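Complex shown without one protein chain; remaining protein chains in place.
Order of writing sets the labels: A and B. Residues in every chain begin at 1.
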Amino acid sequence: MNRLERKDRLVRLTLLVVAFSAVSILAVITVFMFEQGTPVMFKYGLKNFLAGSDWYPSEKSFGLWPMIVGSIYVTFGAMVIGVPFGLACAIVLTEFSSKHVRRVIKPMIELLAGIPSVVYGFMGVVILVPFIRQTFGGPGLSVLAASIILGIMILPTIISISVDSIRAISPAYREGSIALGATKWQTVRMVVLPAARSGIIASIILGMGRAIGETMAVIMIAGNAVSVPRSILSPVRTLTSNIALEMGYAAGEHRQALFATGVILFIIIMVLNTVANVTSSRRNRVKG
Amino acid sequence: MRHPIFIFLLLLCMVGLPSCGGRSQNDVIVAGSTSIQPFADKWAEVFMEKRSDLGVSVQGGGSSAGIQACKSGACQIGMSSRELKADEKDLREIVIARDGLAIIVHPSNPVRGATLAQVQQIFSGDLTNWKFIGGPDKEITVVTREEGSGTRGAFQELVMGKTRIFRGAITEDSNGTVREIVANDPYSIGFISLGLVNDQVRALALDGVAGSEASIRAGRYKLVRPFLFLTKGEPTGTAKEFIDFVLSEEGQALIKKEGLIPAK
Partner (left out) sequence: MSLDPRLSQRIAKTLLWAMTVLTVAVLVFIIFFILRKGLPALSLEFLTKNPVDMGKGGGIFSTVIGTIVLTALAILIATPLGVGTAIYLTEYTWENAVTRVIRFGAECLAGIPSIIFGLFGFILFVTKLGFGWSILSGGLTLAFMILPTIIRTSEEAIKSVPAAYRQVSFSLGGTKWQTVTRVVLPSALPGIVTGIILSVGRSIGETAAVIFTAGSALRLPTSLFSSTRTMAVHFYILAREGISMSRAYGTAAVLIIAIMAVNIATYCLMNKFIKKYS
């Protein structure tokens, strides 16, 4: 082996090590979290931990149920807002707009994605929360406020992935439908959307993952009360806010309980991401 | 390939920027109570003006966070606005000021005072409507601090006793945020450091006594807690100089002007 070949071997080895950096970081984070979080889950019993309604760390009570429900309500609310508007934008961008309009709207959607979450939260505090309080009553810091702001935040995710999957549908589908005398809207509704279904579902699932993981905006507008919300006007605390609010001072078992919360979040998001990947790869295999 | 290398070097310079800053010694890190934070910040500002070779860096996080950070060595001076618990007593405590706890409401709220028992009932969730204490017929929005807050710890000890703060209360993570919320919601109530009350909110009189330096010194206003600086062992170096400054006449005069009660 001459000198150049040896150098190439060395380079290849170095790059292999570098390439494993992402995986190793992921492994370290995962192992760390599970190692810190699982003991406390089993000490207090998984049922108490997940279904207990009492979160009073100073009295060693670690029931996550209010936060789990909180995350679910807020995410569901975000989907109610984000999915219809997101799909509407995606359809308009791909089917009902000219190239010039598209060139204006698409960068704007990308800009929407770039706005920091604290700015979104701030807009919620300054405009949305007082509006809800004055119009509907209650403190304004509520499930409703969080759902609306989160819904807006996940729009870019849903839009861009849906646009990609709608665009991937071969034109033959559309042409065939038009040739049979269908209007554009009938084509979209009955041919294109069903064909792009798996990609759209993937975008929704990824949007869900983004909503569940959001922290800063939610802390600012949701109220962070440790109780199961009675209505959409009640304050709520999500799993992420729980971690953020208490991380600074949690010690011992309290800290481990926060890691356990992280573990649960982690598992939920991993499951969502895997499902999203599987659904979109199914799409890739089927479409031409 | 010349361009990327140039950019790389530029990035390296940017990262090296901080080292161009004047101070050569490591900063003293002061972390903890958000009640003490604004005052610590003020002290640090004046201290660094006098001693331009020393650096003090102030963070928030809450009293319990400050205690934890002090124990783990993440900061040299911890700030706590509540008494230390039994398992925290291994830290050295220095009283640097005393502060009242104010119960605040929106300025438009007609209620001007309440008894301690009423406040306890409001925060425990037993008293839910303003009309029961002379206010409008509206549900009370209760605002509290996070569990690790020294202000909340003091409130729990001085007002609630054994009763829990009810779980439907809105929870925020600093005095300033609680003040902001109460300042914007006409039907809310919360508790913050007396020294941080401004004209955006109104402090309630408790059992007929309004909170002020005079009423606290006279012992008539009961909600008082110490502001503590905590160190692991004896403070040394810059930390010691900073604490000496804080306890000096000049340091104490500074906070008296801001509404705190001096340590002596």
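General remarks:
Here is the rule we use: contacts are C-beta pairs under 8 Å (C-beta built on N, C-alpha and C of every residue); 3 or more make two chains touch, one makes a residue touch a chain.
The structure presented is a predicted model; accordingly, all values stated were derived computationally and were not measured.
For the chain excluded from display, the touched partners among the shown chains of the whole complex are A, B. The residue touching the chain not shown here, chosen from A:44, A:73 or A:259, is A:259.
For the options A:129, A:202, A:220 or A:233, the residue in contact with the chain missing from this view is A:220.
For chain A, the residues touching the absent chain in the complete assembly are 4, 7-8, 11-12, 14-16, 18-27, 29, 32-33, 36, 84-85, 88-89, 91-93, 96, 105, 107-112, 114-120, 122-123, 125, 127, 152, 155, 182-186, 189, 209, 212-216, 220, 240, 243-244, 247-248, 255, 258-259, 262, 265-266, 269-270, 272-273, 277.
Interface residues of chain B facing the missing partner chain: 1, 3-4, 8, 11-12, 14-15, 17-19, 21-23, 26-27, 29, 31, 37-38, 41-42, 45, 55-60, 72-75, 172, 174-177, 179-180, 183, 200.
Convention: only the chains that are shown with their structure count from here on.
Chain geometry summary: the mean Cα position of chain A and that of chain B are 34 Å apart. Within the complex formed with chain A, the residues of chain B that make contact are 61-68, 139, 141, 146-148, 164, 167-173, 181, 184-185, 188. For chain A in complex with chain B, the residues that touch the partner chain are 54-58, 66, 130, 133, 137-141, 219, 223-227, 234-235, 237, 245-246, 248-251.
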